[in-house]
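Step one of this worksheet: look at the structure below.
What you see is the complex with one protein chain gone and the rest in place.
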Amino acid sequence: MSAATPTRAAAPAAPPFLQIQDVVKDFGGGAVAVNHVSIDIAKGEIFALLGSSGCGKTTLLRMLAGFETPTSGRIVLEGRDIAGMAPYDRPFNMMFQSYALFPHLTVFENIAFGLKRDGMPKDQIAARVEAMLKLVQLGKYAQRKPHQLSGGQQQRVALARSLAKSPQMLLLDEPLGALDKKLREETQIELVNIIEGVGVTCVMVTHDQEEAMTMATRIAVMSEGRVLQVGPPSEIYETPATRFVADFIGNVNMMEGTLTKDWPDHVIISCADCTHYVGHGITGTEGMAVGVAVRPEKIELSRTEPAGEHSPHNKVRGTVKDLSYFGSFTVYHLQLASGAVLKVSESNVARHRDEQLTWGDTAWAHWAPTAQVVLTQ
Amino acid sequence: MKSAMKSATKSLRAMFTRGRTVVIGTPYAWLLVFFLLPFLIVLKISVSEMDGVRFKDVLTFADGLMQLTLKFSNYVFITQDDLYFKTYWSSLIYAASTTFFCLLIGYPFAYFMARAKPRLQPALLMLVMLPFWTSFLLRVYAWKGLLSENGWVADVLTFLRIDHLLLAGGLIPALDRYMNSPFSLVLGMTYTYLPFMILPLYGNLAKMDLRLLEAAQDLGATAFTAFWKVTVPLSKAGIIAGSMLVFIPCVGEFVIPELLGGPQTLMIGRVLWDEFFSNNDWPMASTVAVVMIVLILVPLAIFNRYQAQAQELRR
Partner (left out) sequence: MNAPRTRSRGVLSPAFNQWFARGWLAAGYVFLFLPIVALVIYSFNDSPIPNKWAGFTTRWYTALVKDREMLAGLWLSLRIAFYTACGSVVLGTLAAFALVKYRRFTGRTLFTGMVNAPLVMPEVIIGLSLLLMLVSVQRATGFPERGALTIWMGHLLLGMAYATVVIQARLQDLNPQLEEAAMDLGARPLQVFTLVTLPMIAQSIMSAWLLTFTLSLDDVVLSAFLSGPGSTTMPLVIFSRARLGLNPSVNAVATITVAVVATGIVVASYLIARNERNRTRDMAAASRAGG
């Protein structure tokens, strides 16, 4: 039985550029960092490995770079298995979390480092380094040493260095981790523009959902060495495949219930505080236990009981137990009859509202029949 | 294509292992030959019979008979002879005293250095390093001058009538006579090994997070309590390192007892030297060495453990 539309990758027409086939990394002593992971990566896409620390994403990235060898499985680049290839032989380049700029070399020499190893003639190196510096807008800083640069500038040098050799794939390890919030927002967009401008395939590792969602074309959500879901950001957010994914990305209200009525065009699910009329195509068997996930922003609040077309479904009454004011939006914590708390997020569209809800108020929460995601896993 | 890939991977692994063998193997082999092997030889010679200049073989094979001859008489002699026992004991006492005084003087010294203004600390450190880098032999020799008749320190001590105190404690042979006595020996050793105590302590105390002390005082501790309950326990590693760096070499010290000590100050280092150079009794010297090693095995193990722990912490 499928509780949601089956996850499908953004199916590329051409055969995948890089294939990670059933890769396992076992460090021994019970520490299996990567547990049978298979991912296809298309040429030109920005692919994010998203998960909290310890989920195996960094180990997977290091295996792509060549710093770790898989215990089993293959990493296939355009037909050939590169799993045993040394890092200096691979056509990939990595941008490290700590930037790893060589402190004893100038910016110019840092960027030229990889080109020199290839034996490129001096004038070609100079031209290429100039082009790279122009790309990251650091033309005047060629003769500076890394400690004479700010954090943001160091990051741009690291990017230039990793793109200098026109790698077939760019690997990013928590690219924005070291920057403060303001700088991070600006850099996200800049980074994506440069990468897409150059047209290089990119695999990035991050624990920051916002980073993954804004920058990547496809995301793989990982936990405990396994991939839970792969898809474009909107799919991961709006159509999570498991409770874990639903909870990991953004905020969600998880309600457990039983499927009571199964009609061809809709189902009714009964939960502790309310009943759901789920209008999009789902089939199931009556009596099965399911979870219903509704995002806070999909719920509306009103002081009076709404008369929706699917009443008495898709609505519930509660008391405002808590509220958090974020400036552009407010999150209300609505306490329901069973004691569960429903999180509702409302944009503050008007500057002042006379009937603004506050602590202790009673309110009705209601949502559309397309707002729910039904999960079995 | 596949076979080329396979051989590339193989040669990569081979290069890594070959490099690894050289990097580990070279110092390892050197140490086995020049450090471990000599100890085994010392052990062997300590139980050998010395026949004039040659050693009689420990293991002989003649007429179909393999004979192992171990001469333990040296060991027996050491355990029975009162003088050897006294000397070992006295060496341990002197080493312990030196360690104690180094800690007494050196801990506050390192502490005040670490708490000084950050701007001053490099200069303070440099001033400690300067004597450390100057020849220790020359500085010990200088104390000979300072403590002899009319030496500066001798005059000051006599002026302050400290010699009465020292004489009462049996630390000097007579009034205004400071040289060649237990006093001059401990003074000389403390002086020489003081930087070995200060430097690890300073390293440890300087790295300490001062906010821990602020937290302690915020919770109601006096400065005094904060010192004993926070600073000292945290500097335990430095104390152990410094103490081992002083105690272990002091046990076998030779140069300082020879220049500043006297007939009263029995040190096992001198005994070993005399057995070897004066008596030419190599087996005896070896026996003395083996017993000395046994004596310092425990502190040596402590020092080793500290070093290993310090490495782990840095990682």
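Which chain is which? They are A and B, in the order written, and residues in each are numbered from 1.
Throughout what follows, a residue touches a chain if its C-beta (ideal position, glycine included) is under 8 Å from a C-beta of that chain, and two chains touch if they have at least 3 such contacts.
All values derive from a computational prediction rather than experimental measurement.
When you scan B:Met66, B:Met126 or B:Val298 for touch with the missing chain, the hit is B:Met126. When the missing chain is restored to the complex, the residue among A:Lys25, A:Lys57, A:Arg161 or A:Arg184 that touches it is A:Arg161. Looking at chain B, the residues touching the absent chain are 15-16, 19-20, 22-24, 26-28, 30-32, 34-39, 41-42, 45, 105, 108-109, 112-113, 115-116, 122-124, 126-131, 133-139, 141-146, 148-153, 191, 194-195, 217, 220, 222-224, 244-245, 248-249, 251-255, 258-259, 269, 272-273, 276-277, 282, 285-286, 289, 292-293, 296, 300, 303-304, 307-308, 311, 314-315. Not every partner is drawn; the one left out touches chain A at residues 65-67, 86-88, 92-94, 96-98, 100, 102-104, 113-114, 117-118, 145, 147-153, 161, 165, 183.
Here, only the chains that are shown with their structure count from here on.
Per-chain Cα centroids separate chain A from chain B by 58 Å.
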